[in-house]
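Submitted below is the structure of interest, expressed as structure tokens.
Here the complex is missing one protein chain, while the rest keep their positions.
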């Protein structure tokens, strides 16, 4: 068996998208973008500590995928997890409070950015261990199969993470057992300071799907429609019990690897150029306005709503109390 | 890039093989076979202890590969390592003594069957950890590249081992860095009690080569000529600095997984049938006799020589002393 | 009471818990077709189906990772490690995920799973198939670690481990699987976190666990004949440690020895010793003695492996030296 990974574009006419979906796309992408910009500011202001990795520029990927998921579906995220968490429907207040290390955070301030998680919406955790999520998502998918639901699990991973052995073990197990898990590669061209092609032996991560007998699909990860449509097909396939797949979303890491990264390995111009050409949010706006699928007014209403929600989240986070020292000793065992 | 793994047959006319190579083939295969039968007997007699995994039926693979290697090339072996060790040119006396746990063993009796090793011939060790050898072979290949030799390293592995994450990490690293390493799969259909296709998500392990941008070749692992020729091509390619490859040798594990295995997962008939159809030694004999490339006499001379060598090795092993207790405390650090 | 093997005892625990709770399932290498290398899963596939007793690929990181994920999604997995020696392959999953998820995510959901790890010396299996690695796991906050020494505890602790909402590492010594012992007829669980005073004594407290516990009993028998009265404690759980039982005993006997099969340096014996040196040193009339393996990999050859082993003689000699 030898199947080229398929490159897919968005083909559904905009008219076939219902308004709710379009609104979800826009609201989610704007929410992520603004959330991240806020986080960046408060990191530099010294109010948000720890390691923080921003999702700016990659919003279309989380959004397009998550538009296909239910609350009861699971995702495993990465160190760059804010976008996934927001798109999966987590409450911004508890998220922001977590990043500030407050007792009201979704992890009670014990996790922080690298360990953001919100099980109430099926978001099973960011991970400080690159490639830590593959096998756990596979297990969550196994559970759904055993429980006879048609739920799925999505393992997000970066181009760099694709070289972890966990990828291989999870992909093989999922394929051998036909588990409903999607391996969702966010190929943002960089793994920390390393251009991915220098340490990854193939041009497309999706090439690896063939080694497991599963479909491999490549899309423009900055086109929310393309991501949505490709993810839809693979997720529905998984729901039908037809097994796992790899979806590779080509995108770009606009910001430094972490907030504070001196970025000595690339030029500002390179990044600026990519941003201008690929920023998923203006692309979305232009497309829906041109097709008259949404109005300027509608977009603005969404932006205003997002700003309000974010302001509330920020206020909540900043005014929430830090955890009591006693919390250190609590919660190790059930 | 999408390259089907290639299936290769032996194409070189027998006349093109020099006598030395043919003799090496026969002598090595017979040596392995008889060595293993001897080991089996002395295991059941209670003289050889520990876990012992026999290579019977797979002789053509180690032999065909090793005929292409120099003493200075490296191999990483598996738990089923006797065949590799013999074919790489290890002295049978020290090997046998090691299996008997004697102080004259190649590992001074500290290793045993699962940890047989003979660095003097570039055999860097059997391994009790399935899949432990991939990355070490890759490192040995890296060293050779850095040392500017045209040496290679071969990582032997089973169908079961192909599902270890170490396979993936090593394959990607080797391909990204174009290292002279051959990933040599002995697909003997079984991983302990498990038919490989039930836990491995592809029909051919060589399918996985595509995911690393390296060649993947499949041969009949019970045809020493086919193995030799395919290995030759890939090894020479690696020597030229063109990078790694996967060679999958289809063979069959004739004996139980370990000596003493009750083998409740398959029938004796199934095994007997395979043996009759594929045993590499009679196949070799028939072929060379038919082509008049070797005479009956020549074959017999070789068999006699092997028997003598083996008898000596056995005598050496049995009469060698056990290690002194003081050896327990020696040799932890240099 | 009935007399069954350690292996059968674990099998009964699995049967009872799998029948009681359909969320319980097992995955591991070569457990379904073969019934486990020590017969510890025999018959389970017939009873519960291969959907709940699953033969996996040789992928220990995926086995443990998938069990964690399945636990988070509401199942109660049991992972079989085949040999405890292989835990290194999935060690990141064990200490960075399994052990931390509950605490690090602020208590959103525990990782309710069991990792079964057959360990210890048997039949000259050599360096990579003979290890006792339990000390690693006792240094990892978030795990519970149990390690029975006999069939009754094997059953009771396995049942307790499966019912526990926290991740539990269950060490089962390979040489114990064939050991016979009395096991109650009726249903029971053995509480996690409670050591057991196996024999009362007054001159010295001898702490042990797993296979070595049985050697400690023999050593105590020998010492008894010499007039040394040994109080024997079977730890059963090595994390969290039942300090109270140990301290109470030492308060009585004024002497402490600890014996285990693992290498002495950095072993569980060090922690037990340090607890007592910290909290009860005034009680002590003698040095705290540890009996553990020499600081080398396990050698293959018979005389070396023999010399490497802990024996009743070695334990008895160590205790004698304290009197």
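Each chain carries a letter (A, B and C) given by its place in the written order, and its residues are counted from 1.
The rule is simple: a contact is a pair of C-beta atoms (placed from the backbone, for glycine too) under 8 Å apart; a residue touches a chain by one contact, two chains touch by 3 or more.
Keep in mind the model is a prediction, meaning the values are calculated, not measured.
Although one chain is omitted from the display, it touches the following shown chains in the full assembly: A, B, C.
Annotation: of C:151, C:167, C:269 or C:312, C:269 touches the absent chain (contact as defined above). Between the chain not shown and the residues B:60, B:173 or B:274, the one that touches is B:173. When the omitted chain is restored, the residue from A:14, A:37, A:129 or A:275 that touches it is A:129.
Only one of B:25, B:74, B:100 or B:157 touches the chain withheld from this view, namely B:74.
Across the entire complex, the residue among C:99, C:113, C:206 or C:223 in touch with the chain not shown is C:99. One chain of the complex is left out; on chain C, the residues touching it are 85-89, 91-96, 99-100, 103-104, 126-128, 135-136, 138-139, 141-142, 239, 241, 262-263, 265-271, 273-274, 276-279, 281-282, 284, 286-290, 295-297, 299. Of the residues in chain B, those that touch the hidden partner chain are 74, 76, 105-111, 115, 117-120, 124-125, 127-129, 132, 134-144, 146-147, 153, 165-166, 169-170, 172-173, 176, 331-334.
For chain A, the residues touching the absent chain in the complete assembly are 49-51, 101-103, 105, 107, 109-112, 114-115, 127-131, 160-161, 163-165, 191-194, 198-200, 264-265, 322-325, 327-329, 332.
Operating definition for what follows: only the chains that are shown with their structure count from here on.
Comparing the CA-atom centres of all chains against that of chain B, the greatest distance is found for A. Shared interface positions of chain B, defined as residues touching 2 or more other chains, are 163-165, 198-200. Touching two or more other chains at once are residues 56-57, 59, 61-62 of chain C.
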